[in-house]
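My questions will all concern the structure given below.
Left out: one protein chain. Kept in place: all the others.
Then we have chain A:
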């Protein structure tokens, strides 16, 4: 795939905009990373691997996902025409499965018998546990204790699928701590184990690999919109945690300058508050979790605790390619607060009859703001990264409704 931001001047792989990305990970894992890199670059051009991947995406994951014209929202908002890319309709209920199928196939080709992964909201953990069950592999999931508490349903789903879930009690007990724990586990046991990275983060080749497997989102949406409207969208909107559904939603449009790309971060209680996860808007350059990127950190480089109502966006960093797209001005990143996201959760449910993930509702909330400012002949494609069943109980609680789980 052609790529505007991939550096041409440096020989180091995986450096974006001459700055972000790279490999910053303990030596113990480097040989393994080299193997993953080699396998990925060999297999992605291998027709048998492609056939296997394609078959699983179509026949197991339920791709292609629908590009749905949200007529009610479009009419209600009175501006741009709104299409929803329905990743929530994938098997396991989120975009995460696209990436997991790809990486698990890679793991299989590398002869691995065991998959490990971090998870925030639990969607990536569920997807990994699902594929491990399908492939007959062992599976262990690391999840911050805060998140096992607010996403109990997904914890049970993972266990049902045969995975072992480890609640992580170090640090702030959320997604970043789960990534620390999974990296540590991988460092102590890599021979038979593959770390299925859940977002477009981490050391090279993970950001590139996750983008590759998620780019199916934009490849499809481009074709689908062409079939329906015979044009490119004017804007693509997706929520950004680590940035996998967003980079997948953007990938095929990066070289189409007329398409505006908007990543929506979780602003928590407000972009300028202490309780936020708006990494690109508030973060500074740093080196963490294997990559140089933007992070919410203090002036000494200690990583800050972050906050969002959404467990899947509660991450102090962002994938290096997003940091690069922001730096180059190719994509724009905006913040949506908890309140706005919860309002969008209710809005899309009532307008379209879709209960969408609270992560995705950050993107929906932005669409609600921007669509009315655009003209009726313009088109927005908004990615619904996941379905919201997992969030119903906690949103009810947020609204002060007492329901028996």
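Everything below uses one rule, namely that contacts are C-beta pairs under 8 Å (C-beta built on N, C-alpha and C of every residue); 3 or more make two chains touch, one makes a residue touch a chain; residues count from 1.
The working rule: contacts and distances are computed from a predicted model.
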{"item": "Protein name, per the UniProt record, of whichever chain is missing from view (\"ABC transporter ATP-binding protein\", \"Phosphate transport system permease protein\", \"Tryptophan synthase alpha chain\" or \"2-oxoacid ferredoxin oxidoreductase\")", "value": "\"Tryptophan synthase alpha chain\""}
{"item": "Hidden-chain contact residue, picked from the options A:71, A:164 or A:189", "value": "A:189"}
{"item": "Contact partner of the left-out chain, one of A:27, A:45 or A:402", "value": "A:27"}
{"item": "Contacts of chain A with the absent chain, listed as residue ranges", "value": "12, 22-32, 170-171, 176-177, 180, 183-184, 187-190, 285-290, 295, 297, 299-303"}
